[in-house]
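Below is one structure. I have some questions about it.
With one protein chain withheld, the remaining protein chains of the complex are depicted in position.
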Amino acid sequence: LAVAAKRMIEKDGASIVVVLGMPGKEPIDKQCAHEASQGIMQAQLMTSTPILEVFVHEDESDDPMVLASVFLNRSRSHARNAYWMLFEPEQLAKRAGQGVRQGFTNAGPLEGN
Amino acid sequence: LAVAAKRMIEKDGASIVVVLGMPGKEPIDKQCAHEASQGIMQAQLMTSTPILEVFVHEDESDDPMVLASVFLNRSRSHARNAYWMLFEPEQLAKRAGQGVRQGFTNAGPLEGN
Amino acid sequence: LAVAAKRMIEKDGASIVVVLGMPGKEPIDKQCAHEASQGIMQAQLMTSTPILEVFVHEDESDDPMVLASVFLNRSRSHARNAYWMLFEPEQLAKRAGQGVRQGFTNAGPLEGN
Amino acid sequence: LAVAAKRMIEKDGASIVVVLGMPGKEPIDKQCAHEASQGIMQAQLMTSTPILEVFVHEDESDDPMVLASVFLNRSRSHARNAYWMLFEPEQLAKRAGQGVRQGFTNAGPLEGN
Partner (left out) sequence: LAVAAKRMIEKDGASIVVVLGMPGKEPIDKQCAHEASQGIMQAQLMTSTPILEVFVHEDESDDPMVLASVFLNRSRSHARNAYWMLFEPEQLAKRAGQGVRQGFTNAGPLEGN
């Protein structure tokens, strides 16, 4: 994923990349996901270009219907975030610190704030 | 966070960056926080510019009021540290090795010193 | 593995590399495999060239016959993927998101999709 | 620590740097120490300059007097090592493989040698 994203930035001139993946639930799958995330982080730093990682972990739910809806939800939110980052960054500033999450319901801001 | 901080340094000429985040308490959140920290470390090394990471972990307290006050406290201390690093580095030298912490009370110096 | 793959790309002009390995089942073996994977990730990013990692972990099965067949299977699939990446990328696009795995049977797509 | 050491090498022309730190005993402290160590490793590799990391972990002893004496001891040994690396490298060659440790008593060479 990381090298593919880096190539899209370098060779196709992408200003932002959204990568999608669904890591399995075994320990080895989790380690691969961790390595993928580290690679995506490095690809971002090497290119100074944001790469949004949309991972839905197979063990976030036992129900495939729920997983599919989380995936849809999360991909949509990140696609919208990608759009905002490029064209309406003020939309993101407005939402910072409000506990807005992608995929399930939001966590909300700290009540003590 | 890391790539955003790196862009502020490269494109906006920032001399120091303070990044704020509140990692959740699930294992996957902790792993993401770890990856973010590694990215911030790399961004610092690539730019030779300090990036102060202010993370309050959701499980540092069960009480949202406490969390909010730790966050306020820690952000203030780091913002002051950022100022000192740029304009009054002798303030930091004075405090080194004294067990000064950000967010809760200080640990204090080793008594055997 | 990583540095050997990087040298093949740099010195022999390889457009893609497939690396094969069989990590043992002890914790220290797993850590070495993790370090190898991180190195392969970095080699890919440094060269912007894909390196396909084909690892069969010794503890994926107790039966050496099964291990050997998984290895054969997985190596073949990755070799075919390498060919597709270079010459028929549309073959991969067609299979994305369908839960196609290498080595054992496929996971299949999410039913809720 | 890592970026400060890198700046001393790049901007102040240091030939070697000794960094001191005392990581706390909580899991999050240990992770931060791990990230710091990785950063120090990268700073060394990026500058091809040695950075000696002197960490005393808060849980190496329950007694602050012991911790303070370990810290003193270990800092002294590393400062001496830094001097030897630059000016008398043969002193280090003589001690290699002899199980010489910094802070507590030495481990000694393998008896079977």
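Couple of notes before you dig in:
Letters A, B, C and D name the chains as they come in the text, with residue numbers starting at 1 for each one.
In this text, a contact is a pair of C-beta atoms (placed from the backbone, for glycine too) under 8 Å apart; a residue touches a chain by one contact, two chains touch by 3 or more.
Everything numeric here is computed off the predicted structure, so don't read it as measured data.
Touching the omitted chain from subunit C are residues 2-4, 6-7, 10, 20, 22, 24, 28, 31-32, 35-36, 38-39, 42-43, 46, 63-69, 71. Residues of subunit D that touch the chain left out of the display are 34, 37-38, 41-42, 44-45, 48-51, 57, 97, 107, 110-113.
To be clear about the criterion, only the chains that are shown with their structure count from here on.
For the pair subunit B and subunit C, the distance between mean C-alpha positions equals 38 Å.
Of all residues in subunit A, those that touch two or more other chains are 38, 42.
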